[in-house]
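Quick notes on the structure that follows.
Left out: one protein chain. Kept in place: all the others.
Entry: subunit A
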Amino acid sequence: MKILEAQNALLSNYEVYQHLVDQQVKNKAHNRRVPAQLSTLTTEVITYLRTKPGPLAHQEEKHAYSAASIPLLMEKLREANLRNSLEKGEVLSILNLRPAGVAQLSTAIEDMEERFTEEEQQKIVDITAEVLGRDEPEVVDEENGEEGGDGENTAVPSIENGY
């Protein structure tokens, strides 16, 4: 064994996920047996990537990520004319984590407060939501129903209750 290049390219979680799912489908179609440790590992990685709060949790139903969404996200971030440009690793983190708010975005970007204004931070979150979609907060019907029944707390449309 000889390592020719330790880091040939960085992969986003979506690319790895799609590769593994494609392999699984292909092997199943040809009724092919793969080495045992590979099939175990494939299942484990797919399970991990599908676990909440990972953005790929609903990929099979919603198809929020696609091959086109990576260049599109980069294009939109470039168009946004940010004061400072984002590093490669930061764009990758945004892709992998899909921050739904400024607090989550701060984990993906180093020294975010110094480098970007508040409007810019919100803009990045908005672009992410636009290109990669976002998970609707879980609608808690029972609770809303009870509150509504009281008559004093009619559901106000907000992000919290899912309207």
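Just so we're on the same page, a residue touches a chain if its C-beta (ideal position, glycine included) is under 8 Å from a C-beta of that chain, and two chains touch if they have at least 3 such contacts; residues count from 1.
Assume contacts and distances are computed from a predicted model.
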{"item": "Protein name, per the UniProt record, of whichever chain is missing from view (\"Guanine nucleotide exchange C9orf72 homolog\", \"DNA-directed RNA polymerase subunit\", \"E2 ubiquitin-conjugating enzyme\" or \"Isoaspartyl peptidase/L-asparaginase 2\")", "value": "\"DNA-directed RNA polymerase subunit\""}
{"item": "Among A:L86, A:A108 or A:V131, residue touching the chain not depicted", "value": "A:A108"}
{"item": "Missing-chain contacts mapped onto subunit A", "value": "1-13, 15-16, 19-20, 23, 32, 34-35, 37-38, 40-42, 44-45, 47-48, 51-54, 89, 93, 96-97, 100-101, 103-108, 110, 137, 159"}
